[in-house]
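Shown here: the complex without one of its protein chains, the others still in place.
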Amino acid sequence: MKRPEFIARLVVGAAVLGAIAVPLILWWRTPLVHAQMAEDGGWNPDALKAAVGVPLQLRITSDDVVHGFAVGKLDIPAVDIVPGKVTNITLLFQDPGTYTFFCTRWCGLNHWRMRGTIEVVGDVAAANPPHERSRPLYTTLGIDLDAPRSAPLTPAEKPVAALEAQQFKDELAGYMSVVYYRSRSPYEVWRELRADPASAARGDSELWNMTASIWRSNTTPQAVAEGEQLFAQNCAACHAEGGAGDGVFADDLAAAGQASLQSMMGDSQMVMQSPARLTDARRMLAASPALLQGKILRGGMGTGMPSWGPIFTEEQTWNLVAYLYSFQFEYR
Amino acid sequence: MSRLELTAHGGVKALLKNRYPQLALLVLMLAGYIFAIMAGLIGSPVGSSNFSIVFVWIAWWAALILVAVPVLGRGWCSVCPIPLPGEWLQRGAVLGPNSHTPRWRGIRWPRPLRNIWLQSAAFLLLALFSTILLTSPLVTAIVLAGMLLAAIGLSMAFERRSFCRYLCPVGGFIGLYSQAAPIELRIKNKSVCTECIGKPCYNGSAEGYGCPWDVFPGGLTKNTYCGLCMECIRTCPHDNIAINLRPFGADLEQPAGRLDEAFKSFVMLGSAMIYSAVLLGPWGVLKDAAYRIGSSSWFMYAMAFVAFICILLPGLFALCAAPGGGVRTFRLRFSRMSAALIPLGLTAWIAFSLSFVLTNASYTLVSLSDPLSLGWNLLGTADIAWQPVLTAGLGPAQTLVLAGGVLWSSRVAHRAAAGSRISPVPAMAYCAGAALLLMWLLL
Partner (left out) sequence: MIRSSWISWLVVVLAALVVAFAPLPAAAVQPPTERLFHLQASQYAYAPAELHVNPGDTVTIELISTDAVHGLYVDGYGASLEADPGQSTSLTFVANRPGSFRFRCNVTCGALHPFMIGRLTVGTNTMFYRGVGLSLLGALGVMLTRRKPSDGGVQV
């Protein structure tokens, strides 16, 4: 073979081999976490491992739509995972345990199911194990989250919670504790106020205002604002931005629910999977903060309501609950 | 005949006769092609971030339809890497001819298929799946690999570049539209060829191979089937082959009158219209139907697609070519008149392509920095935001291009009609109507 031909073959061979091998090798050496819509598999891989005190470097990319990444109960801001781009994030864990990472930007009907776990090992005894927390209040109180509820009486107008509850402060001394607030529904509080001889002279709507003030005093404007933010990001897609229960996914949820009901029971009398109407006074005023917290933590038992237990911190959950009542009460 | 011979300049001729510059370009293209296949297979499934989608359907397509075809005719074919591996294996050498006889079968391409019907069918087949082809890196990679393997396979069985000449879906329309280009490869002096012994331009010699496109350069009157591989320039012992600059559309003055080419012009015109409606229109129902391959709505879409291209468009045009002549000569008249659709089709594709190319050109810079979507930033441009370019000029450009297409097509129709002794007015009205439909869809 002549020399130029030999060199030509060498060059061609090198070019072709390089075009195949170089991308392959570089791809092999770059492990990525892939984010896909839950319907297509969710996180891949979805079970990660880490060790206490050792930084965990993650390179995450999305294979379809915009996703987000955050770790439940860890105080780090969420990062966006953009299709076709790689997001670098480094996590450092102080305590061992099982953490849940999740998608933070709505990516489809089953967005909330897009979760994975990070198993963190370490010799350090957990100062604050993430998976252990105080028992949810509704279990200690024995509340049945799924029992139908309805307030027999609802206010004619939206009660106003005045910021300065001075006028009520002395009268309400016994009603202001956190424990009291969390364990009673607004209707129950109103009924107790009604029964209290000290407020016999007050009208019904004034008592509703006092109830609203009690609710208001158990939270802060910043907390309600955080609750509003959490609601917009996590709840509004199903429950609607105004809380009316007809969010953008409500129809799909209902359709999914009917399909499963028909296969289960053969008829579709009750549409189980419609998102709750948070503007419904009868149901909301009959719900105590502990009940709402329970619903949020536990989720829906087949209704399509996600379980936020591994995701929100306790403080976040109470803030969200406080915001939910703002559909019923006007916080000024 | 106003021609300017480019190869009269010594530098140009030397550049083309020398194998190495072209080979360097070819090897680069081959490496890029294979890299595009790899990127499609292992890179991100997100089309706009994947090298294969961005560099095949945006960058390469833009270069092809906006520059290569209108200006260089079959210029892309001269640097296309698809036939190379098969051809090298077929010949047993990368550079000049080897001494040993080829080991492969070298069967002559079957006579009934010596036309571009297969190419039209191949293009139509891809067009039916275009929505997923243009957006899925994996599908693009499979099609690219498929074409490469088909070319290799055909080179093993058949002689010369049978894939390029008779099967390549891209080559089908490049050949048709190259008739409109201002560049051509022709012989200089016919009597020299008549007296030439051996015809090494077609049969090969020690200097090079016989025409891989199965064309006899001495008989070339149109650009349609010459792939500008430059082999004949290397083999001709009489220096009788030249590359000329010429007026646009010179080949259209004497239309070939072939039915397969006529049909191809309808395939191209019709696809440009359908793509403009489905891909660039506001109708989500159409996009959905085109994308959900296998669903009943897709079958309806596919049937409508085929009916539009195979029945409606040619049928309407037949009404333009029918009157004024006998039934016996209808087929020839129809084919000749359809040459008028060549400039219109080319301008239709230019106008259509301008839209999505200018809109998405910014992806090329991003993809160059991170071709495999692994988080690289080779050129520092990985994070630039998507931004359409030159949008203010897009509408005027499309208008001018399409109006220019009507003008050009009208001229071709006029000449073709004169040759067939019929009125050009119906065909001109057809062209104007087609352009109006495209303007309504695009503007």
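Labels for the chains are A and B, by order of writing; each one numbers its residues from 1.
Just so it is clear, a residue touches a chain if its C-beta (ideal position, glycine included) is under 8 Å from a C-beta of that chain, and two chains touch if they have at least 3 such contacts.
Since the model is a prediction, treat every value here as computed from it, not as a measurement.
Checked against the hidden chain, the listed residues A:P23, A:G84 or A:P186 yield one contact partner: A:G84. Here the missing chain is touched by one residue of A:G42, A:P96, A:G247 or A:P289, and it is A:G247.
Here the missing chain is touched by one residue of A:L172, A:C238, A:L253 or A:A322, and it is A:C238. Only one of A:G108, A:G257 or A:G304 touches the chain withheld from this view, namely A:G108.
Summarising the interface, chain A meets the missing chain with residues 37, 64-66, 82-84, 105-109, 111, 232-238, 240-241, 247-249. Although one chain is not shown, part of chain B still touches it, namely residues 46-49, 131-132, 135-136, 254, 278-285, 287-288, 291, 325, 329, 332-333, 336, 356, 359-360, 386, 388, 391-392, 395-396, 398-400, 402-404, 406-407, 410-411, 413-416, 418-421, 424-425, 428-429, 431-432, 435-436, 439-440, 443.
Going forward, only the chains that are shown with their structure count from here on.
Interface of chain B with chain A (complex): residues 23, 27-28, 30-35, 38-39, 42-46, 48-50, 85, 88, 93-96, 98, 370-375, 382-383.
In the complex of the two chains, the chain A residues touching chain B come out as 2, 4-5, 8-9, 11-12, 15-16, 18-20, 23-24, 26-27, 30, 32, 59, 61-64, 83-86, 88.
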